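Selected chains only, in their assembly positions.
Here the chain labels run A, B, C and D in written order, and each chain numbers its own residues starting at 1.
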Amino acid sequence: MGELQLRDVRKSYGHMEVIKGVNLDVDHGEFIVFVGPSGCGKSTLLRMIAGLEEITGGDITIENKVVNDLPPVKRGIAMVFQSYALYPHMSVYENIAFPLRVERLSKDKVEEKVQAAAGILQLKERLQHKPGELSGGQRQRVAIGRAIVREPSVFLFDEPLSNLDAALRAEMRVELAKLHTELDATMIYVTHDQVEAMTMADRIVVLDHGIISQVGSPLELYHKPQNTFVAGFIGNPKMNFIEVSGKSSGPEGVVVTLPSGKDLTVKVDAAEEVAGKSLTLGVRPEHLTLGTADASIEIVPTVVEHLGIHTVTYSTVAGAKSTFCSVLPGSAPAKVGVPVSMGLKGVDCHLFDGNGNAFDRQLSLEELDATDMHI
Amino acid sequence: MLHKYRWYEYVLIYLGLAVFLTFVLAPFVEAFVVSLRPLSSLFSIPYKFITDKMSFDAYITMWQNVPLLWVYMLNSFFIATVVTVLGLFCIIPAAYAFARFEFPARNSLLGIFIAVNMFSGAVLIIPLFKLMQQYGLLNTYFAMIAPGTAFVIPTGIWLLRSYLIRIPKELEEAAWVDGAGKIYTLWRVIIPVALPGIVVVTITAFITAYAQQFIYALTFNSVNELNPLPVGLFQFFGRQTVVWNELMAASLVGILPVLFVYVFLQRFIVAGLTAGAVKE
Amino acid sequence: EDKVIHMINCGDNTGAGIPLQDELIKGWEGENPGYKVQLEFVPWGQCQEKSTTLASAGNPPAVAYMGSRTLKQLAANDLIIPVNMTEEEKATYAAPILATITANGQQWGLPRAFSTKALYWNKDLYEAAGLDPDTPPKTWDEMYDFAKAIKEKTDSDGFGLAAASFDNTMHQFMNYVYTNGGQVINEDGEIVFNSPNNVEALAFYGKMAEVSQPGPIAYDRAKLRPLFSEGKIGMFISGPWERTRVTDVNWGVAPIPVGPSGTPGTLLITDSLAVFKGSGVEEQALSLAKLLTNPENQMAFELAEGFTPLRDLPEVRALVEKDPTWSAFLDAIPTGGPEPFVTDYVGLQDSINEAVQGVVLGEVDPAEAVEIAAEQLEEFK
Amino acid sequence: MAHSRKKTDYFPYLLLVPASLVMLAIVAYPLFETFRLSFTNTSMSPNYEYVGLENYEKLMSRRFPEVIARTFYWMALSVALKMLIGTLGAVLLNAMVPGRTLFRVLVMPPWVIPIAIGVFIWGWMYNGQFGMISGMAQRLGILSGPFEFLAYKNSAFMSTIVTDVWIGVPMVTLYLLAAMQSISKDLYEAAWVDGASRLYRFRRITLPLIIPSIATMALLSAIATFNSFDIIWILTEGGPRGATTTMIIDTYKTAISRFKYGEGAARTVMIVVFLGSFMLVYFMLLSRLAKRSPHNAA
């Protein structure tokens, strides 16, 4: 149970194609997160799976049944809305019981299931309250409770935590992860919060203008983004991009020339000739070190943030596509206006061709767990 | 998707709408048909919806029976407009006071204002009459305007207040921090920001003032040239024969301009009612 | 600065008599320098109420057109002045007409217009019902029988009965009171409404409903004419104005049939010019009113307007000769009874209307209705 | 409180001045006058005397209690119909079917035209011989002959109510429509996902959520209906035999038609008392209802 397939799924509003052919296989029990910039079609895709939005083209299959024309209730899904969509006039109990009432379940059954859900979600004390009397986190839990009682094979969440404050969000994140394990259900989760995506997902689906840009585990996306879009989107602060020119390529990697004229060997496999081509070098702020490494870049911080745990610098660098950022240890002696040298390691860098597609990094994901990477 | 209907649901909805709109619109259709019939076929038996000799003659001949129709229409507009303007002049500051300020007796005062709703003009007509007479105001526009104004104020305050409450307080605080005085803030910040709400209040006040012009005018005014439309047309009933076709023609011509205006304003009306509907 | 004489006229200024009146007013103004007549036309629906409210608010018109029935009430409230007719002036009026303006031994208004009522009948319907089209009913019973015949033998109803909550329902009923020897108030000002005659009249009114158009309470007199014109009712009682308005059917007009306990009669209604108290120009107003209503000017006005002539002058005979349908109305004048003269006219009207409606609806029996009304009337005399 | 500085703040009172002045002049003073006049025998003539409670005694001895009962009956029936039809209408207009914008415009006319004119038209329609209703009913075989709607107590009573409903229903409809549209679409989607049918969604979501709006509208409507004058006055003047005489009509008849200002004033005072207690009771019921179910939006 709980498998889901999308086959060339499309959606148009009038002449505007919003989802442009999405293919995705979800296994039972997976936690899939859709991320992407605002307007990229995350909600639309989720709502198409839910049956709230008509499908313009393609097929959606849930548990080996094409559900394109089924109403939501027949799809075996449950959905949690961003606004929670709690019925303000009903008690928590009645809110959770709503789907069961629709089914005309017997009183005892309803009682049993609601109590079970309330138990899982620690809402037993609140059952007689109205949603208006609950805190944000509690409301969120009620919304989940309403989804749980239906025992669906697929849970759909549309930015369920975006109305909560940071602390509560962190807490609920952990709870949702636990719930996922407990219920052993397939979950599809839309968010634009990176941390949520990275922490909760088995696999992340990065959407860009209605097409899937990359699908993969969080670490895969972090370490092996397939293009500049994913590379820039995953990771906070954003990856730094520097215009470089290719020099040569070989088994040990690709040699590029930095704007400063120095060379750096990036540990990637080149599929094509790179000499003389203009390429983009990507390096995450947290992979920069004070001093020099395989190569270095001179920066003059314009802003320095001391976060205790980290010190973050921002500077303008020739060849960099936007503000150049580095995340240094909390004790790093960076000062505004004082020039400093930033070390780059070829093994940590990413390289992209003129179309923004990544060269394959010489790094096996299996090794990642064992490798002792910086930070 | 959510709003996809099955064929029988469409049938039910349109059938329901047909019945509902028939109830609402039948009188207008009837009025129009009557206005087209010559008097003789008007009183014809058995009832025929379409009679022969239908024509627009009544729209021409009515000018003899109500030569002042234009004047009545203008009066109606004029009275409703002045009521609305005066009403707004009272409503806006009062609604602002109730929406934004803490002062002793605020709630009871508001309650009193709202409660005034329950005294129609008919209830107060005697003393009002004496009052008007005392100050020589009978047979003036003022006699019709003043009571109208009083009875649009409570609803207006109620509507606008619920709108103003939703304007963030920070706007005023920001203006205050910037040194703007209270009147300046009201004039330059609150009123422009509340404009959609004010538009709604304006429309509802106008509707009320326009629709309820009968009793004050009938009682406080007897100068024909000052009469609003309903009283002007009521004169048809004072004759030996009620010239129904002309009455209907005159009624339709008389109300056409407002109907026309409201077709264009309907967006605001529905939107504005939301203001009141969301929170009571 | 000229002093203004505010005069209220009911209706509109389209009648042919108005220019004559204007002429006279201009002449009067010439003779009374320093006074200016301000003439105001008020539609019928609001005319009398307006004058009264103005007066009771302390701002009376100088002279106003009022139904004579209101004069007693106005006088009782000290709002109008008596018009002080000389014996000679009085003599120009028929007694019943004089009676409509006389209360407490004084005259309170100068008659300006008046009407009597008669029975119109549809000759074609008579024929269709097998009745003689040229023989109108003479008695109530005949009227009922004829109506019944029409109702039964044709598609139409026999009679047009008015019982709406408007003033002319009482007027209609008064015709039956007066043709059955009844009265509302006697010469001594006592309420005598609860007489057997009136019970009989009311019972008959109710009985007529059986042969009348359905739902008489929805009808005032004005609404009956279209029915008559359409041939939907065989007969109805109304004033002389119908003669020119009913065109489509072949009709005749005759005196109102007589009840079992009475003699021929009719309700005689007059409207008068009343001179209000407190306008500051009472004297001038009175002189103007008298000028307008003197036999000569009044007659010219009536002829122009098409009103029923008030006084029996030679012109009247010429009128009847030209149009014999006048005679049913003019001949009735001597038998006419006035509208009851009370201090609360609307109260009186409501009470009588209610009695009539009660009987028409079959809710109360006539004797009881008359009794209740009589009781209420005590309050209004 | 931006404006609650130390000094006593006169500003809010200043803002209330224009409205208060109008209210004092047009409502408060006349009300007071009414109260005073209710103890006098004032009538047409400018002079009057204080007569104590005579006017009130007269009230009781006549058919006033009947009028009160009728008024409330008339009001309750009319308001109930308005709410019922208005809710149904709002539901229909809320349906996402082609043409709904047009339909929303089409319900408006009765509300925005002068009441009196609408009533003129209804007066004609109720005519048994020539009017549309009786005519159509005869054509369709529902009636065998002309029926005069205003001629019988019950039918006149109902007819005035129908006209009142006709005038009041657009406002109620549009208001409830607005209330329905302010309900979040998410709620319906959530219910749909849970399998709730259209009817079920209406019963369990729409209806409970618009109940406060219905209650508000019912009160406003009740007050307007209570004070409704034009309709009855033009159609029946309170007849037949008082079948449509409400307190307002009775007052107007007494005071304005019959010039019994004093007696009319006593009636006015009674209206104020009854309407006041009606509102009080209503508010008390409402607040008790609100306490049982706080409608804080989630």
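Here is the rule we use: contacts are C-beta pairs under 8 Å (C-beta built on N, C-alpha and C of every residue); 3 or more make two chains touch, one makes a residue touch a chain.
Small disclaimer: the values here were computed from a predicted structure and weren't measured.
The assembly described by this file has a subunit formula of A x2, B x1, C x1, D x1.
Following the convention adopted for this analysis, only the chains that are shown with their structure count from here on.
No other pair of chains has as many C-beta pairs in contact as B-D. Computed centre separation for the pair chain A/chain D is 57 angstrom, with centres defined by C-alpha atoms. Centroids of chain B and chain D (each the mean of its C-alpha atoms) stand 15 Å apart.
With centres defined as mean CA coordinates, chain D is found 39 Å away from chain C.
Listed for chain D are residues 129-130, 146, 189, 192, 256, each touching two or more other chains. In chain B, the residues that reach two or more other chains under the touch definition are 2, 42-45, 130, 219, 234.
Contact residues of chain D toward chain A in the complex are 184, 186-187, 189-197, 200, 204-205, 208-209, 293-298.
Note for the complex: chain D touches chain C at residues 43-47, 126-130, 145-153, 156, 236-242, 253, 256-260. Here chain C touches chain B in the complex through residues 14, 40-47, 50, 53-54, 57-59, 222-223, 225-227, 229-230, 232, 241, 245, 248, going by the rule given at the top.
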